[in-house]
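A protein chain is absent from this complex, but the other protein chains hold their places.
What follows is subunit A.
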Amino acid sequence: MPISEDVVVVGGGIAGSVAALSAAETGASVRLVTHKKSTLRHASGLVDVLGYTSDGDGPLVDPFEGLGDLPEGHPYRVVGEEAIREGLATFDEVVGDEYLGGHTDANALVPTHGGAVKPTARYPRAAAAGIASDDRDMLLVGFESMTDFEASLAAAHLDAAGVPFEASGVTVAFPRNFRADAKVTRFAKALDTDEDVGGRGTREALAATVEPHLDGAERVGFPSLLGDDRRHEVRADLEAYLDAEVFEVPMGPPSLPGLRLEDLLFAALDAAGVRISSGNKAVGYETDDGEVSAVVVDRKGREIPYHASAVVLATGGLVGKGIASSREGVREPLFDCYVPHPDDRYDWFVDDAFGDHPFTSFGVVPDDRLRPTRADGHAEFENLFAAGGVVGGANVAAEKSASGVSLATGVVAGREAGESA
């Protein structure tokens, strides 16, 4: 029997997941096609909406106050403030009490693993006790075998930013001996299952290692590895042993908070009745009278059409390979959508590594219903909608807006697709 749905969503990150949920809410039948692990494993797990204006002003206390300064064509300008709020509402519903920040419009400043503070709209509960506007003294703890986090450096960096508390850092040996390059998931497992270390559990042993360094600090930050499935229990145990609040500092890949968020999103998709086809790559499409009639998926060398009345393209940006480039130019590879870019490759970047690189904004140009358009401004296809990193016009890295753009465009593209199906 041929596969046929009202809506097919291509891409399994935040944008694709939210688009699928939003489409399902219209009553449409929805299938989500995802190729490999989403780029969430690279992401910190923080959900940013807008931290800085396009001119670099900030950190912004209120992300919504910065919307007016964004350039025309920015995805936020296309979908509007209401869509951002809807996106956040959907997110809050998906994650429940796993994330905080919804109690206020104000951004939170969360310490990064490099010791800088970063404005963000939603943060995992596990990171909550670390926020920088809290004035309780802080101890950061790193592990000898982990090269990504140097607690003393991060603490000194926080001090340099003028945080309203004393921060100090210490490096200790993790109570269980792993091989030198053990992944964070190995640490998390030891804490999850409270593996035995010389007659006591890993949690207690870890607390005993840290306790002598407390020096009055009321909160203690660890790299994001404090358990996975039983993370709240792990943290609560450590808090009880240490008599201090415990939090996780968001880390780079592989990021447990990112992976946990992916689990939450997929659980919500399941609950909403979205069918999920993972592990196979969308490689092409079929058309019928100017509309996309199917997305073609490669299943072990066989090309299978997934028929749909409407399609959401949520394949990501340059990292997720939703946008492709060569020495000849830049394009959207699945539907061959138009991606504006300078002809001269030397105009894709600027000389300062942290400068305003044009390549960061590469993506399809959406119309007011989030349909990718051709160079002449007309929609590429009547029933193709785009969401997330594949949509151009935002410098999400500099603005700290990646998740917000995914949420807002995901809600709108999903709804448009569902309603047109």
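The definition used in the following text is that contacts are C-beta pairs under 8 Å (C-beta built on N, C-alpha and C of every residue); 3 or more make two chains touch, one makes a residue touch a chain; residues count from 1.
To be clear about the criterion, contacts and distances are computed from a predicted model.
S.K.: Since a chain is absent, check the UniProt entry for it and pick the matching name: "glycerol-3-phosphate dehydrogenase", "Cation:proton antiporter", "Cytochrome D ubiquinol oxidase subunit II" or "pyruvate synthase".
M.R.: Options "glycerol-3-phosphate dehydrogenase", "Cation:proton antiporter", "Cytochrome D ubiquinol oxidase subunit II" or "pyruvate synthase" narrow down to "glycerol-3-phosphate dehydrogenase" for the missing chain.
S.K.: Identify the residue among A:Y52, A:F91, A:F222 or A:Y306 that touches the chain left out of the display.
M.R.: A:Y52
S.K.: Considering the complete complex, identify which of A:D134, A:D228, A:E248 or A:E332 is in touch with the unshown chain.
M.R.: A:D134
S.K.: Considering the whole complex, not just the chains shown, which residues of subunit A touch the missing one?
M.R.: That gives, for subunit A, the contact residues 42-44, 48, 51-52, 56, 58-59, 61, 97, 100-101, 103-104, 106-109, 112-119, 125, 128-129, 131-136, 144-150, 152-153, 156-157, 160-164, 173, 180-181, 218, 231-233, 235-237, 239-240, 242-245, 250, 252-253, 317-319, 321, 324-327, 344-346, 348-349, 351-354, 357, 359-360, 396-398, 400, 402.
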